[in-house]
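Every protein chain except one is present and positioned as in the full complex.
Chain lettering (A and B) follows the sequence in which the chains are written, and residue indices restart at 1 in each chain.
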Amino acid sequence: MNGVTLEAGLLLAAILFILGLISVLIRRNIIFMLISVEIMLNAAGLAFIVAGMHWAQPDGQVMFIFILTMAAAEVSVGLALILQLYHQLKTLDSDAASRMKG
Amino acid sequence: MELTFYIAAAVAILATIMVITRYNMIHALLYLVVSFLAISVVFFTLGAPFMAALEIIIYAGAIVVLIIFVIMMLNLNADSVKTEEEWLKPRIWVGPAILSLVLLAELIYIFTASDMPASTVAAVDAREVGIALYGPYMLGVQLCGMLLMAGIVGAYHLGRQKKKVIHRFLEKEAAQ
Partner (left out) sequence: MENLIWLIPALPLLGATLLILFGLRLPRVLVPVIGAGSVGISAVLTILLGIQFLSDGAAMYEQQVWQWFSVAGLSPGISFHVDALTLVFIFVITFVGFLIHLYSAEFMAEDADYSRFFASMNLFVCAMLVLVMADNLVLLYLGWEGVGLCSFLLIGFWYRELANGYAARKAFIITRVGDTAMAFALFLLFQHFGTLNIQEILTQAPQTWSVGSQTAVLVALLLVGGAVGKSAQLPLQTWLPDAMAGPSPVSALIHAATMVTAGVYLISRMYVLFELAPTAQMVVAFIGAATLLIAGFTALTQNDLKRVLAYSTISQIGYMFLALGVGAWSAAVFHFMIHAFFKALLFLGAGAVIMALHHEHDMFKMGGLRHKMPVVFWTFLIGSASLAAVPLISAGFYSKDQILWLGLAGERGSVILYIAALLGAFVTSIYTFRMVFITFFGEEKTHISHMPGFWMKMPLVVLAILSVIGGFIELPHNFAHFTLFTNYLEPVLPVIVIDEGLSTIEWIFQIVAAVVALAGIYIAYLFYLKKPELVQNVENSRFAMAMHRFWYSGWGFDALYDAVFVQPYVYLSKLNRNDAIDLIYTGFANLTQWLNSLFARTQTGMLRTYMLGVLVGALLIVTISLLL
């Protein structure tokens, strides 16, 4: 149907995933970290879709739907946690929430 | 179609780079929307139009809007942009970035080195997805339902403003 290859699709997913990963690693703002996690999840879903297309099977898209659901739930709980954290620490610095250190 | 894929891919990558380099959270979110839209185009070119629609509705719509709401509730101002700038020094991000790029290089090597059967993608329409979803993946759908339920309950529980917000064992420590 079209000439998009598997390699190209997976490459795009990998690049997006790594960008999300870099962002998680370098950001201290916890909302930015949440956004980056969304990017990574999206990249993972992309990889599933590419693989599903490659074998012409619906399973890849089913997995994407599951990831989507999980991302929605994760963002709602995560944002509620961020609200609580901000309420308590008056900052969005993830390093400030280090009370559970060993 | 191939060209569309590459253009959309390039837009997605550029938009994502912009997301991760912004100091202003709202700007980052706008670039994020762009990135999601580009990825939905990628889905379309891959022959998954239904997923493209879901990507726009849920990622670009619901999730980003939720984050914007939270940012509005937190009432962030120009100071936050400045702190963000202070936090994002090259000294901090160079190391992790190099490590991540090494991982990327390895992934690229894996994708290109393996001799997978060279075939083009074929379209799978929403009907087939629906049959699969409510056929063999029925259990997964139900689990997703529970997950969303847990998400709702959890978000409600955590989002409540309680009078006693600190655990009683931590009260002493907080008082000091």
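For the reader, a short list of remarks on this structure follows.
The criterion applied here is as follows: a residue touches a chain if its C-beta (ideal position, glycine included) is under 8 Å from a C-beta of that chain, and two chains touch if they have at least 3 such contacts.
The model shown is predicted, which means the values in this text are computed figures rather than measured ones.
Of A:A44, A:M70 or A:A97, it is A:A97 that touches the chain left out of the display.
Only one of B:G61, B:P96, B:G140 or B:G159 touches the chain withheld from this view, namely B:P96.
Listed for subunit A, the residues touching the missing chain in the whole complex are 21, 24-28, 30, 33, 94-95, 97-102. Of the residues in subunit B, those that touch the hidden partner chain are 96, 99-100, 102-103, 106-107, 109-110.
The rule we apply is simple: only the chains that are shown with their structure count from here on.
With centres taken as mean Cα positions, subunit B sits 4 Å from subunit A. Listed in rising order, the residues of subunit A touching subunit B in the complex are 1-12, 14-16, 18-23, 25-29, 31-32, 34-36, 38-39, 42, 46, 49-50, 52-54, 56-62, 64-66, 68-77, 79-84, 86-88, 92-93, 99.
Considering their complex, residues 1-2, 5-6, 9, 12-13, 16-17, 19-20, 25, 28-29, 32, 35-36, 39, 42-43, 45-48, 50-51, 54-55, 58-59, 62-63, 66-67, 70-71, 73-74, 80, 84, 87-88, 92-93, 96-97, 99-101, 103-104, 107-108, 111-112, 116, 118-124, 128-129, 131-133, 137, 140, 144, 147-148, 150-152, 154-159, 161, 165-166, 170 of subunit B touch subunit A.
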